[in-house]
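Below is a slice of the complex: some chains, not all, each in place.
Note that the chains are named A and B in the order they appear, and that numbering of residues resets to 1 at the start of each chain.
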Amino acid sequence: MIKKEILSAIASLVWFCSPALYAQYVVDTSVSINKIYGVNTVDQTYKVDGYLVTSWDEPDPTYRPASGERVYENHHADQLMNDGLWVPAFEFINIIGQRQTANRRVVISADGRVTYNERFQGLFTTTMDFRQFPFDYQTFVLMMEPFSYEQKQLVFGTARINIEALENQALSEWQMQGKPQARVSRSDYAHLQSGILSHFSRLTISIQALRKPDYYLWRFILPLSLILVASWAVFWIEGFSERLMTSFTMMLTVVAYTFYTSSLLPRLPYTTLIERMVIMGYVSIFAAIIVIVFVKIRDEKGRPVEYVIPRCRVIFPALFLIAMSVLIGVNGGL
Amino acid sequence: MIKKEILSAIASLVWFCSPALYAQYVVDTSVSINKIYGVNTVDQTYKVDGYLVTSWDEPDPTYRPASGERVYENHHADQLMNDGLWVPAFEFINIIGQRQTANRRVVISADGRVTYNERFQGLFTTTMDFRQFPFDYQTFVLMMEPFSYEQKQLVFGTARINIEALENQALSEWQMQGKPQARVSRSDYAHLQSGILSHFSRLTISIQALRKPDYYLWRFILPLSLILVASWAVFWIEGFSERLMTSFTMMLTVVAYTFYTSSLLPRLPYTTLIERMVIMGYVSIFAAIIVIVFVKIRDEKGRPVEYVIPRCRVIFPALFLIAMSVLIGVNGGL
């Protein structure tokens, strides 16, 4: 006798957990972002530290306090959810791994409003377009969906996004552009039931940010440009061997820059602005070597074209300026 | 008295967990892959983020809802499984470490259909063949088996595989080839019982992808080719010392490329296409040094062979073109 009762008591605890979802829950969300950090251009990821606040009206009065509101922290909140308070699981669609939640809390007010609140940290991913790197801007995105409940059961209501005012914006590589946006949409999946599409409510938060290119200007573009300009000195040098060896040294240096850009960016199937500059660099020096050898050959065959070299003193800088303009123009046009 | 009853109540909970498997369960699976990322050619691994959906008919009516279907998320699903709902453990054969399951869910419908669903992320491994690198294609594989139940108890039924339409396919290094495939087979083990083979049902998902070689063309093959071409300038230089020192510089540069390829690929017991190019490079420059020293020796001994050098101006480029053709031809033939 008593055995059965205890068993059914335990079982009834389990049955609580899945309330009959007669009506659609409307979940209001508010995301407050403390920090976007660890932007990794090679892996195309970024870390987000923030607070997620979700709230809805719970028709079931079981857990309502008599008055005011009651706060359940961490393990107490888990206990309450295990006992049967309905709190849906949310998942970030574009997360890598799991989010960490250092603290979480459930607040229930006497009028049946349930608020679930957590501080989360997670590694997120988005497709980044580096074609204009380092003059690019990127959109940091967080996409959230309920894990189990379809749109007819759970729909996102009002959505607010809030970025903490950063104290020292001047010291960061990224500058936020415009206001962050929170958008509620619907996404459809076909993977659960063969024939039927499932519809889920989706919350998309997007923050647009512009990269400050100062770092790359001072540490990359300026020295590379100086090296390119210095490489033209080869046209004033006398002597074939001296010309060639200087050109070789310059070329190897510029090629070394290729390796440097490898550590900045992922293995992209396209070239970035900064790489087009490097390629332009070594192709230009290679052209100089071709010119030098060509002059030498003609010279040996007794048909000197020594006048070619002085002309190059003008042609190479001119071509460089044109190429740079095109690069920047193409950039502007995109 | 009461002690015994409580004990047996708790014990009976335990006994539930292993239903007498009279009939064979047929498990239908559907794998939906969000993202294959972090392809690491050095470790021959890749990360997979996806959803695993498995479903079967449960003859035991204990946990069926009266009508419709009931959803159990995360801890509620764990409770249900601990209480006795049969959900088999699956393992990925070719996983490294454990898979992470941020969310999981059990759905039971009134007609006895049980659906287990999880979002998983894991690091998988497969043997990759890099002999044509960077013009290679690879097959990303996921192999799944039930951990405990042999084929007579559990067999995979229909298997579906679904890849999320990637928004910006143009920005990724890999291009999917054909349709992904899901195949059910049988694998045999002898490690449990000495004499007897165990038969397990195995689900194999394979996705073939082609590497886009642009990155390696622009950042590796083009500069390496230019350096090789530039190295032939040595045959126009006058003077033994100048020739030698220029050759040495070029040779050291090409050798430096050896180190660079080390960071791209694992320590393979065979050479890749890109490494064959590098080896061809420094062997060709070494040959030039041999020629230069040979000419010098003959010259010192009073038997000048100075005509050798001009001939090399033709021979070396010709040999290079032939070697390249062979390399590419061999590639095509494989």
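The definition used in the following text is that contacts are C-beta pairs under 8 Å (C-beta built on N, C-alpha and C of every residue); 3 or more make two chains touch, one makes a residue touch a chain.
Owing to the predicted nature of the structure, the values given are computational and were not obtained by experimental measurement.
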| item | value |
| --- | --- |
| Full complex, copies of the single sequence (shown: 2) | 5 |
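Definition applied: only the chains that are shown with their structure count from here on.
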| item | value |
| --- | --- |
| C-alpha-based rotation, chain A on chain B, 0 to 180 degrees, nearest 5 | 70 |
| Inter-chain centre distance, chain A versus chain B - centres from mean C-alpha coordinates, in Å | 24 |
| Chain A-facing residues of chain B, complex | 2, 5-6, 8-9, 12-13, 30, 32, 34-35, 37-38, 47, 49, 51, 53, 70-76, 79-80, 83, 100, 102-103, 105, 107, 115, 117, 119, 121, 160, 162, 167-168, 170-173, 212, 214-216, 218-220, 222-223, 226-227, 229-230, 233, 236-239, 242, 245-246, 249-250, 253, 260 |
| Residues of chain A defined as touching chain B within the complex | 2-3, 6-7, 11, 14, 17-18, 43, 78, 81-82, 88-89, 91, 93, 95-99, 125, 127-129, 147-149, 189-192, 194, 240-241, 244-245, 248-249, 251-252, 255, 258-259, 261-262, 266-271, 275, 279, 282-283, 286, 289, 292-293, 296-297, 300 |
